[in-house]
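One structure coming up, written as structure tokens, with questions to follow.
One protein chain is absent from this view; the other protein chains keep their places.
Note that the chains are named A, B and C in the order they appear, and that numbering of residues resets to 1 at the start of each chain.
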Amino acid sequence: MIVVLKQNPNPDQVEGLVNWLEGKGITIHRSIGENQTVFGLVGDTSALDIGLISALDIVEDVKRVAEPYKEANRKFHPEDTVIPIGNTTVGGGNLTLIAGPCSVESEEQMVGIAKAVKASGVTMIRGGAFKPRTSPYSFQGLGKQALEYLKVAKQETGLPIVTELMDISQLPLFDDVDVIQIGTRNMQNYDLLKAVGRQEKPVLLKRGMSSTYEEWLMSAEYIMSEGNPNVILCERGIRTFETYTRNTMDICAIPVLKKLTHLPIVIDPSHATGRYALVPSMAMAAVTAGCDGLLIEVHNDPQHALSDGAQSLRPDKFDILAKNLISLHNFTASLPPMQFD
Amino acid sequence: MIVVLKQNPNPDQVEGLVNWLEGKGITIHRSIGENQTVFGLVGDTSALDIGLISALDIVEDVKRVAEPYKEANRKFHPEDTVIPIGNTTVGGGNLTLIAGPCSVESEEQMVGIAKAVKASGVTMIRGGAFKPRTSPYSFQGLGKQALEYLKVAKQETGLPIVTELMDISQLPLFDDVDVIQIGTRNMQNYDLLKAVGRQEKPVLLKRGMSSTYEEWLMSAEYIMSEGNPNVILCERGIRTFETYTRNTMDICAIPVLKKLTHLPIVIDPSHATGRYALVPSMAMAAVTAGCDGLLIEVHNDPQHALSDGAQSLRPDKFDILAKNLISLHNFTASLPPMQFD
Amino acid sequence: MIVVLKQNPNPDQVEGLVNWLEGKGITIHRSIGENQTVFGLVGDTSALDIGLISALDIVEDVKRVAEPYKEANRKFHPEDTVIPIGNTTVGGGNLTLIAGPCSVESEEQMVGIAKAVKASGVTMIRGGAFKPRTSPYSFQGLGKQALEYLKVAKQETGLPIVTELMDISQLPLFDDVDVIQIGTRNMQNYDLLKAVGRQEKPVLLKRGMSSTYEEWLMSAEYIMSEGNPNVILCERGIRTFETYTRNTMDICAIPVLKKLTHLPIVIDPSHATGRYALVPSMAMAAVTAGCDGLLIEVHNDPQHALSDGAQSLRPDKFDILAKNLISLHNFTASLPPMQFD
Partner (left out) sequence: MIVVLKQNPNPDQVEGLVNWLEGKGITIHRSIGENQTVFGLVGDTSALDIGLISALDIVEDVKRVAEPYKEANRKFHPEDTVIPIGNTTVGGGNLTLIAGPCSVESEEQMVGIAKAVKASGVTMIRGGAFKPRTSPYSFQGLGKQALEYLKVAKQETGLPIVTELMDISQLPLFDDVDVIQIGTRNMQNYDLLKAVGRQEKPVLLKRGMSSTYEEWLMSAEYIMSEGNPNVILCERGIRTFETYTRNTMDICAIPVLKKLTHLPIVIDPSHATGRYALVPSMAMAAVTAGCDGLLIEVHNDPQHALSDGAQSLRPDKFDILAKNLISLHNFTASLPPMQFD
């Protein structure tokens, strides 16, 4: 951590700060410039509160040098995390395809789509049971009933289930769920993160719609620090000034996170773009950039979808896409490596 | 609602859409242009799902004309909402000053600050008991113990308490709390919103850090549609590209919300700026723009604050500010009105 | 264009608006709803000023339905624009690789890099002569001298040159330049756009760092409406809240622009990311998403670069990347098509 002092700081206050830091086991390296004095703090600075130090009258600025996350940090865990789920694994060079409807509407719909996407090569199914909708007057999901339909789809196809948990109180209903999704609006719902950190199922953690990489990894850290190491990060578009697409899909999150963390990274091009016509090219681009998997909305009849239909593909179109994604993944794996860092 | 069709749409699909809409009691006005056909939908469109209609092959774009919120909408409730809390009221031309430390640290600290800010003219006290911190390794607040200290401060000063609820499970501990704060990270935690909508205490709803006015009002609508009409909106800065301040304080939210809604609006310049030196001028500007109140962090000793010290004022400085705010509020009330819309 | 009237508008003002619009040859379709009246305007609305109509007391909102660009609009020019430059062409399914140093530093440097990247398969060279630097105290480019070095590199390799024009007064020096680059900071320098629209060289138009797709296409329209149809659009990252990378590279611009316009689209991953280690995966992703070309910074010795070294690759690393890009482009061209819109 680096502490930049104001010009001509009160010497007593400077010594007060030095003593306080040394009392916490921190060693201080001083750089005294023409206009500015800078302290380099050495030791375990993760216990120090930046806000506290910034508040001091003599301090102009404080910057962290070391990342504040530990469990999620590749520096301390260089090997990729690989998460076994049912008969498949996420991470470690596999391409995990997760597909299904935005909302579970009926057993027939869910089982039908699950069978169709399985035939296209999908290894996990998704479907919304509890739906976080902007409006209280919009359809909020079938809830418990939807979880029953997902269970049937799992029994019929053998594919594991991913579905969203919105509140701790729903957890007892998730016995047959294989991966718990935490949605973008709950990425910093810390009590919920702690709760899923205290249970054993893998967690798919969506990026908050305006969260930085560091904040996202700190939310993963909340889960991991409670004991659950199986976190899958999911980029789903960030909020920018552009309004043509629902969000701006940040593909660069893939190589950045591959550097910063050992956790697997999955991309959701359906929510990121909000337009199904953009999903294929963005899904393909994500595979090329090195993602560990994709979460894609597929619907048997978008004309009658109850939510988010605009971003769903039909199974016949998804089938072409899925096969192209798998071909592309195999092709890129065969290219000469370009590890430059 | 306006539906823009693609060029040369399939006529059968157009008639399918028309029949489906008319089946829902919607009347359609067609504008057939050279390159584009536009449908104007008349009737109760709040039941229609934009996503569903957008998903149709024949549809290029869908736009809402009417606001999707009802309870929070000034069009349907032209009178200002005025909320009685203890011996004070929020809204309706009053200036509500709410002050206190970021985190409650001890009974002595909390009572000391409460007494000091009461002497400066404050009508409600705040203090963090449950703290939403980006890092799991940062101080998470004293929790239940802090609520006890807040209760003592309330007994000693007679001032009502505002404090943040992070999870439904904490609600039973909030008996002595007067106003429940929902933080920026939970603005779209819909289960939490519904829960505070089902109880009777007023709710101070902070704006999500990248939420639009409409999304914010839709979150208020979640609370109100469950039966609790007493929502106070709190602007606390939005996330932009500028990094000099922690957030960008959006003062324009005040006149915009005064037009869109009847709910009172409170400003939190401490979190919006993240720098205590900026708080006075921004607080003053907010009063001039017509806010109903301010939420300001005050700390007896920022050197030893456990969190967010950088944005806290000391009581002596706050005293000058509070008096200026009250003078300014009285002065602006005496000016000729400028209602232009 | 759609005009939404306020509730209970003054009938005389409404008729005034109707007469004024009809006087301009516009036909009006009225949708009279319960709470809102909406006008659908039919005819050539590109001559109408949205601001003017919005200003009327009776108007609540105005929305364009038709895109305001014509020359750049794929609806009116369905075929891809293919631009011949020297012995190569940009657009129409080719992959154009453009590479070179951020700043031209010497003849030796420029010729050396040009030869190296030619050997890797590059079809055009770039190098900064006039440099738009945030600080007046930073190196501003070698200017006219750099253009001489670029000319030598062109003579030695036969490759066309792309370089940035910052001001109209520099145009007479650009005789040997093949493609004129307009930088991100000048994307809305309309006099400069008109000037390059009045000459014949192709223009590579970088996206403004916070410009929407529509604004970007309107800037292309400025060039095209002056008579120059040869515009190449270049995405170079947009400004968002994320600070880990210099900008957020918006790969989704590729499929979106392919739909909206017939102009070729080139991607600059070097400026978009600001970190050379991220360039390879982002360049690969862009090819998969369907870009027409890439603009990549290559430097023979980043340790001694005078500007922007952090985003430059060395020729040996670039060689691996270039070959992978070409392989990938050929591979994706061989996949079953996924045109879904």
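The definition used in the following text is that a residue touches a chain if its C-beta (ideal position, glycine included) is under 8 Å from a C-beta of that chain, and two chains touch if they have at least 3 such contacts.
A quick note: this is a predicted structure, and the numbers were derived from the prediction, not measured.
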Missing-chain contact, candidates B:Ile26, B:Ala72 or B:Ile238, resolves to B:Ile238
Given B:Tyr149, B:Phe174 or B:Tyr276, the correct residue touching the omitted chain is B:Tyr276
Chain B positions in touch with the non-displayed chain are 210, 212-214, 238, 240-245, 248-252, 254-256, 259, 272-273, 276-282, 284-290, 313, 317, 320-321, 323-324, 327-328, 331-332, 335-336, 338, 340-341
Missing-chain contacts on chain A, rising order, are 2, 4, 7, 29-36, 38, 40-43, 61, 63, 65-66, 75, 210, 239-241, 243
On chain C, the omitted chain is touched by residues 16, 46-47, 49, 51-52, 54-56, 68, 132-139, 166-169, 185-186, 188-192, 194, 209-210, 215, 218, 221-222, 225-226, 239, 276, 302-312
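Basically, only the chains that are shown with their structure count from here on.
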Taking shared numbers over all numbers used, above half giving same and below half different, the chain A and chain B interface sides are same
CA centroids of chain B and chain C: separation to the nearest Å works out as 39
For the pair chain A and chain C, the C-alpha centroid-to-centroid distance in angstrom is 31
Averaging C-alpha coordinates per chain, one finds the centres of chain A and chain B separated by a number of Å equal to 27
So chain B residues touching two or more other chains come to 210, 239
